[in-house]
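Complex shown without one protein chain; remaining protein chains in place.
Let's turn to chain A:
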């Protein structure tokens, strides 16, 4: 890989290249915004102010970023093991189910300091279990994980509708949602915004994932498998178990979206709370170069876009919600699919040096 491409200094790779990619995306967005008849600079100002202009908007940005961190890390961990987990959406859904069921069962009996860790563990367990089935199918049956994880998203969705309509629905309610969580099933949140303690969990996950991947022998074996499965086999790694480990970790991380959404915001089990975070996680991981720090930064950007975009659509009638999706799509396009576009230009600037 490294041999084929002209290599660039690390700081260019990590900072300059993504910055240029984002700038290109915004330039393109600017042209589109102009076509719709809106002043691009004005739109940019509204977008930025909407994302970070007030404590409240910062709270929203960070709350969205929390979800992106979870799903971004989920994709990154699987990717380091050479597995493309597209099932973050379903795993997040099931993680929410685990968290919700635990709280509905126990919130009357347990204090918050005991309820929270149990609910978090349940979210991880359910998310991991939902990823474990495709992982098992891949490891033992050779069914391609991309296909199975996508299919499991649909299964998860159908399962949740069934459970919320038939089983978990609050007695006497017409809406498919559970009863509200008791106080011990609610995470403390910042007043006036959905930002809650889950962000601490997200940061802990970043550090944990980094430690696991680069500081433990298991992470070492997982990365070896991702880069070169035959070498990992040669080194004595059981590729089947390692596939399970990678996917279960990935699923558990995705499952934490349920913690942020249900324990942090909705305070009950609802439908459709993953809202595309699972898929956006792929873009976040791609942009963050599958590194926890990069994922955190990319998640911040995506959170800001989500929040600022919503404000922009609210303030400027010509810009619809769909337009905000276009903006996100362009950022993904330039920082994902076209990530190497500016590389030759950057390489040309690089001074020649002795090998």
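As a convention for this text, contacts are C-beta pairs under 8 Å (C-beta built on N, C-alpha and C of every residue); 3 or more make two chains touch, one makes a residue touch a chain; residues count from 1.
Simple rule for what comes next: contacts and distances are computed from a predicted model.
For the chain that does not appear here, its UniProt entry gives the protein name "Simple sugar transport system ATP-binding protein", which is one of "Carbon-monoxide dehydrogenase small subunit", "phosphoenolpyruvate--glycerone phosphotransferase", "Peptidase S24/S26A/S26B/S26C domain-containing protein" or "Simple sugar transport system ATP-binding protein". Across A:144, A:215 or A:321, the residue that sits in touch with the chain not pictured is A:215. Of A:32, A:112 or A:233, it is A:233 that touches the chain left out of the display. Listed here are the chain A residues that touch the chain not shown: 1-3, 6, 211, 214-217, 220-221, 223-224, 227-228, 230-238, 352-355.
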